[in-house]
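Below is one structure. I have some questions about it.
What you see is the complex with one protein chain gone and the rest in place.
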Amino acid sequence: MSSLVALPILIPLVAAALMLVVRNLFAQRAISFVALLSSLATATAVLVDVWNTGDIAVSRLGGWPGSFAITLVSDGLSSVLVVVALVVTTTVLLFAVGQQTPDEHSPYYHPVYMALVAGISQAFLAGDLFNLFVAFEVLLMASYVLLTLEGNRAQIRSGTTYVVLNIIESVVLVMAVGLIFAATGTVSFAELPERIAALPDGVRMGLHLLLLVAFGIKAAVFPLFSWLPDSYPTAPSSASAVFAGLLTKVGVYCLIRVQTLLFPGELSNVVMIVGVSTMAIGVLGAISQHDMKRILSFHIISQIGYMVFGLGIGGAVAIAATIFYLIHHIPVKTSLFLVEGIIERNTGSSSLDDVSGLARKSPLLAVLFLIPAMSLAGFPPLSGFLAKFALVRGGLSAEQYIGVGVAIVVSLLTLVSMVKIWVGAFWGEVAPTSLINSVGVLRQHRSMATATAILVGFTLVIAVAAGPLYEFASRASDQLLNIERYISAVRSAS
Amino acid sequence: MIKSKILEELIDRWLTKVGTLVAIFITFRGHNAPGGGFAGGLILGAVFVLQYLAGQQPTIRRKPILNPERLLGLGLLLALVTTATPLFVGGAPLESYIWSITLPQIGKVKIVSSTFFDFGVFFVVVAVVLMVLTFLGTRGGAISHEPTDGAG
Partner (left out) sequence: MSIWAFTLIAVLFAVGSYLLMERSLTRVALGVGVIGNGVNVLIIASGSDAGEAPIIGREGVLADPLPQALVLTAIVIGFALLTFLMTLAWRNWTITGNDEVEDDVEDRMITRRAEQTAKLGDEPHPEDVQT
């Protein structure tokens, strides 16, 4: 199994290299899908293995012994996230191909998209801090290009803020890596926990804060989120869907690693306060917005708050809830952005002023919006309800009543702003100014609609399979909390 | 652009050739001594930058390199194939293999599989430098996008 671990990184990279040579659009599309599906197959194989045996799959690049090798580690959390990420990126690519926009027709779109996929997989699988940094750079670089591929005025402007902010994040991260290496003499996740524990308190806290700031910028938590609602709305719909679904979640994943593996249980109060304020501020921002993409962008922040809150509570129950939340949130958020993309493609606008009466025009589109929207707000029996319920239960068992109260209020406010989109865009008379044709909205964009439907179906599968998935999440969380297990798995790998 | 004829001649006649040789030497040297594909690629890249400053298109054997993207792809492909090949023979990705062969006249030659990786990196770096020169150095003739305000 361990030989398969590296493939979700390698296959997309090989595909990207091939597509720089083969510049025919149809060939590029074919290569992209083959690469994504075969990566998905290998990642699923690893996941099934990890699920069945409860082992941690480790791959050592270069076959070097000890801590010399670059290790790729696929434990429960990593393997499930890689699979979810590949499902999401595949469907979004299907959407992008159907979208017929100038950026997808650029010969660079597909190679860069593959680099993004490789970076995301690498970030989830990285077994040492520096490899994680490299993965971040790969996926960030790809995201810079995707964000500014059309090169129009708005994209350049918001792209600049995004790029500069993320460069600052990279500087903080590489500084943290350098200082951690100076303090401990290693960057491997398997060796760091012991050596960090041996450091003096002050040094440890400084290093910990550096990492939290770096990953906090990436995850867009409370004081560090301002770049997100500015940059995501100007990206092309397909790109912003991937960014919204996955990039911030990579930051959350890294925060989970930091809080469970490197600095277990430290500064958890800070993390929890950050999480609670992120929830509240994000949803308040969303309520005051009047543009669908901006509302959804603020909701990313608010939802990140839930995960960070769960992480701050700590303990097996809350972290299992956080993992489940992560798995549920990625496809839900992405499908909301895809629905918004269809609307924008059809009406040429994402402002709630310009769009109305879509429910009458296309009931199916309304359903496709309603399911993830209600899931985001936490309506039973959808996956969002289960995720929030698990989180609230974790919070109650840890007696964090204030945080739980905020979480419930925020979930109501989420419902309010989802209803706002619903009332604005789907209800009411068909706006006379809107460009909607008299034909069905979805029939014009079959592959966009199919992609969205697949993803919405995936969220429903998560809701239906919630029982086993939650059990897997709690096993993954046990694995995360059992640091010894991680260390011995990496050390004993051949 | 450099106006002096002498500098142009100097760069064209001597620096180009010497620089290319040094770049190749550094790339091969990389296995057992400081150097390698990245350093070699940068040296060749610097040669191209010099040529560009001397007012010429970057050339190899008088033929302008038209498609640096393709070179980038090929280099990346070479590096990645070297990375992935050990997987098929039961090794770990990036694992290095050494073969010893004896050539007539030259004697014993060691071939290390990581050399191919190094050359992939070499091509990638050269291609990136060339892309920077063609995209940023030619007033954007290579970028076809027109400003399309409001399309996003």
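The first chain written gets the first letter, and so on, giving A and B; residue counts start at 1 in each chain.
Just so it is clear, a contact is a pair of C-beta atoms (placed from the backbone, for glycine too) under 8 Å apart; a residue touches a chain by one contact, two chains touch by 3 or more.
None of the values given here were measured: they were computed from a predicted structure.
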Touch partners, limited to displayed chains, of the chain removed from view: A, B
Residue touching the undisplayed chain, where the options are A:V48, A:V171 or A:A197: A:V171
Hidden partner interface residues of chain A, rising order: 130, 134, 137, 141, 144-145, 148, 151-154, 156-157, 159-161, 163-164, 167-168, 170-171, 174-175, 177-179, 181-182, 187, 230, 233, 290-291, 294, 351, 353
Interface with the unshown chain - residue positions in chain B: 32-34, 38, 128, 132, 135-136, 140, 147
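By definition in this document, only the chains that are shown with their structure count from here on.
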Interchain centroid distance [CA atoms averaged], chain A/chain B, Å: 35
Contact set on chain A toward chain B in their complex: 3, 6-7, 10, 13-14, 16-21, 23, 59-63, 69-70, 102, 107, 111, 150-155, 234-236
Interface residues, chain B side, partner chain A - complex: 69-70, 72-74, 76-77, 80-81, 83-84, 86-87, 90-96, 143, 145, 147-152
